[in-house]
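In what follows, a structure is listed as structure tokens, so that the remarks can point back to it.
Heads up, one of the protein chains got dropped from this complex, but the rest are sitting where they should.
Which chain is which? They are A and B, in the order written, and residues in each are numbered from 1.
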Amino acid sequence: MSDQAPANTETALPKDLAAEKGLVNVQIDGAWIQVPRGTRMIEACKMAEKEVPHYCYHPKLTSPGNCRMCLVQMGMPPRLGPGQDPSYNEEGFQDIGWMPRPVIACANTVSENMGIRTTGDLVENCRKGVMEFLLINHPLDCPICDQAGECRLQEFSVDHGNGISRFRESKVKKPKNVPVGDRVRLDDERCIMCSRCIRFMDEVAEDPVLGFTQRGTHTTVTVHPGQKLNSNYSLNTVDICPVGALTSEDFRFQMRVWFLKETNTIDTNCGTGCNTTVWTRGNKIFRITPRQNDEVNSTWMPDSHRLSFDHVSADDRLTEVLLRKEDGQHQVSTWETAITQSAEALKAFSGEEIAVIGSANQTNEELYLLGRVAQSLNTSHISTVGRIGESDGKLISADRNANTTGAQLIWQITPDEQLTSIREGVQQGRIKALICSQEDLLSEAGFTEEDLEKLEYLVVTATNANGTARHANLVLPAATAFEKRGSLVNVAGRLQKLNPALLVPGDARDDWQILNTLFASISGEDGFGSLTSVFKELTSQTESFSGQTYSSIGDQGVVITQTGVHIPLIEQEATRKSSGQIVG
Amino acid sequence: MDPFFIFITVVKIITITFLVVLPMVAYAVYAERRFSAILQDRVGPNRTMIPLKIFGAKKDLNLPLGGLTQPIADGIKFLLKEDFTPNHVRKPFYWLAPALTMVPSLVTVAVVPFGSDLRLGDRIIPLSVADINIGPLFVFAVSSLAVYGITLAGWASNSKYSFFGGVRACAQMISYEIALGLSIIPILLIMGELNLNEIVKYQAANGWLIFPFWGEGLSLKGFLLLIPCLISFIIFTVSIFAETNRMPFDLPECETELVGGYHTEYSSMKFALFFLGEYAAMIVGSALIVTLFLGGWSLPFGWSESEFMSSGSIPAALIHVGCFLTKVIAFILFFIWVRWSVPRVRYDQLMKLGWVVFFEAALVNVFLTAFILYYVR
Partner (left out) sequence: MAEIKVIKRPQLSLGDKLYLPAIAKGLFLTFTHAISSLRGTTRGAKKMRSSGLGVTMQYPEEKWDDSLPEYYRGVPALVTNEEDREKCVSCQLCEFICPPKAIKITPGEIPSDDPWAKVEKRPQAFDIDMTRCIYCGMCEEVCPEEAIFLRKDYVVTGSDRSEMVHDKDRLYEIGGKRVGLVNKWNDLK
């Protein structure tokens, strides 16, 4: 303790107060904040809401520090001579001795009494210099580059660039338009050698096919000879590429990003329920990208899931209510006649003669309404179609249905346990009428065309034409997961929200509305006025859901039950984080 | 009744209505457009052609007529446009109103003498449809009926703009009829005669009322009477402007406030009837002014009194008719000239002018004339 310290020697210094909580004091652009010990400088700046531009740094990947864009000025307390005591100012901090050269913020950690300047002549000149170097060989093809509009190089050259080039020589020529994988195109001239894609393939996708060759003036990102960038996670490299070097084959030259409307929703291709952003213009999906949720999908997403939206605008999309005539042909009808007719027809059967098959890809609200429909028909034959595949050890869950957990919680049974008995009932003629919601019975469910022929009455809701619909007495056009609102529970027991990115085409309707009118006309009750009221009743009837509302779910979801299932990729990330490889 | 009289009257009606007045109305519209264009450094409608193509010819006939076919094209357009009757109107009156506007204007033409008497053998044929002894009174009686058409149109249209237009027209026309009526009393005092043909004959002999430079007009009395005649002339002319709803008194249809005024809800031929009624009223007004103040069909300086001109032969009658039409056309051009020179007055100014200025002035003028007539011999 210094005798010069104006503070009472009995009151503790800020550094001691912070140390008790495992924090350190850092001065960022003149203001002192406390951050956890071991935080990277760039993260500390983020906490202080100061922007540090960067390209190569990504919190989910290791930090090689090779883009040099995040240079900041660092200052430390003066090194003490032998026997010298530190001196503290009025606030209890030591004076900061500023270093004459900058350091990179992404690979250095903070320490007690450290100072960081994210502005000032030194920092700004450094950024300007780095930008100039990065832009020397960068082609001027923003007009044809898909990254334009979300390109960090574009943004930072506006903020920190020179505006003109002093480079008079010819630019370095590198390979352009290289199909490095089936889904990714590479333009090496645009590459700024941040190595994010290389690190991602190595660390996260665990398929290290990318690397630098010809290091020096002609450093080139290439795929290993004889290999291809065909990992099921390859499109994540396109997402993290800060420039337009890696572009998606699927989205290539489709639409400029500034025209697209973003809708935050979730993926329904498997039980993981990756958080996604759907990018639309008009009533058309252009691409799907992952959205950060550190408990579900980190910032990644499998290619197979993000590219599965073709069925939304496919030719076989159902947009009209279809009634089957005597001769087996379907005829366009209206909702009113269809629902009344089917309610009449279904009520003619006894409860034991009716079965209900739903899809575990449907939302909680729809499954709840499906349960109510079964209830009003006095049947206990209700089931989903189970789909068990193999987990890929990352984000694709073994359960390929998005909402099996939800079905289990709502119906209080193993959702697909009755499927076999229903199928046998149909085959033996015990079950004469069937309601099938959003499933094709001819595929995973194991029904045959002969089985469906035996049914006296079959109601099908479907988004696209399929074999089951062909046998149906009534086909009701429904909404895809991109067109409806609702909630789902993923394999780890997290309740997440589905948001509509598109309008339902033609005469098709949102599934909850279909089931609601069907329920209302069978039971004679009023039905529900809105989706919210369905969810409200669902939460009051099901224990796990109690107290939840759409706003409490939020964008990141909430855990409502423990299933014991973990998402492998999240666990891998936790390991790397605890070992200090990544910031996380 | 004399069959020849009936025959000749029918001929006169047909000739005057369909060969003189209606073409004049149509071409008054054309004249208005061309003349206003010239006043404003423009060209106006100058290139209407004959569309032979629609009859299957290879080329349209494009004669250098300077747009003289424009009124025909306008007429065809009015006839072929959709005749739309809005749902909210009072239909019988809505249909009646346009006719009520057009008819009085045409009926007043009956008493206007178009030329000197024609002598065929031993018969004397006056060149007016009805050579009656109450000419000016007939004119006032019939022309005041036109106000019913306009007021009815405004009321039957059942819309606020039309209604305001109708109310304004009603008030304005009734107000100015008083000034109009009072302003010609001096003339009747001077003439002692109500037959328009006789009035013209008197002027032919003794000088036009506002240009009395031959015959008795050259006496002291003639010069003194020029003063009340000029006052009468100004009041009468301005009142005719107001009566025909012409600029600067076209408040019933002033578009900045009332869209189209009383004819807002009208389209096609019904609108055309209002439009043509307005021009017909203008022509009749001009004819009346010419007859009362400018000597009607007579030539100036007593030339009409010469043996040849007063012989009643066909050439003489034709010269007189030509003289009359020239005067009328000149006056129509004056109407148009005023419309494109003088801005519209405010409604309160209009009423003040009618009731406070013209009414009093006309009244005083009657006494002034009587005084002169009584004391100056």
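The rule we apply is simple: contacts are C-beta pairs under 8 Å (C-beta built on N, C-alpha and C of every residue); 3 or more make two chains touch, one makes a residue touch a chain.
As the structure is a prediction and not an experimental result, all values here were calculated from the model.
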Q. Among the options A:142, A:413 or A:553, which residue touches the chain absent from this view?
A. A:142
Q. Just one of A:19, A:47, A:107 or A:255 touches the chain that is missing; which is it?
A. A:255
Q: Could you please point out the chain A residues that touch the chain left off the display?
A: 139-144, 148, 170-171, 176-177, 252-256, 258-259
Q: Kindly note down the residues of chain B that lie in touch with the hidden chain.
A: 35, 37-43, 46, 337-338, 340-342
